[in-house]
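With one protein chain withheld, the remaining protein chains of the complex are depicted in position.
Right, chain A next:
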Amino acid sequence: MTLWVAVVVAALVAFALKLAGYLVPESALSHPRARRVTAAIPVAMLAALVATQTFGGPQGTLVVDARLAAVGVAVVALLLRAPFLLVVVLGAATAAALRALGWG
């Protein structure tokens, strides 16, 4: 397999996976319970994404580092009703500052 073939196959599989969600027959998702479940899927997966992006280390390890502090600061900012952009900037600044100080 040449690298080009691998690049094209991997890219097309990624697109096909995205498209698959849009091509599932409407009837399969129309039951009220199915609708509630599919509506809740993004929340479940995005929360999972935050968790894995916060704790995920190299090769599937779990680590506590500057990212957890950043999420902590973000949560405090959200509790204080800070606007979205400020929350994001505070998260980045927290991690950057801690790393500049040599932690995480």
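By our rule, contacts are C-beta pairs under 8 Å (C-beta built on N, C-alpha and C of every residue); 3 or more make two chains touch, one makes a residue touch a chain; residues count from 1.
One rule holds in what follows: contacts and distances are computed from a predicted model.
**Student:** Hey, which one's the missing chain according to UniProt: "Sarcosine oxidase subunit delta", "Protein ecsB", "Fe-S cluster assembly ATP-binding protein" or "Putative branched-subunit amino acid permease"?
**Tutor:** So, among "Sarcosine oxidase subunit delta", "Protein ecsB", "Fe-S cluster assembly ATP-binding protein" or "Putative branched-subunit amino acid permease", the name matching the hidden chain's UniProt entry is "Putative branched-subunit amino acid permease".
**Student:** List every residue of chain A that touches the chain not included in the displayed model.
**Tutor:** With respect to the unshown chain, the touching residues of chain A are 1-15, 17-22, 24, 29, 32-56, 60-62, 66-67, 70-71, 73-75, 78, 81-97, 99-100.
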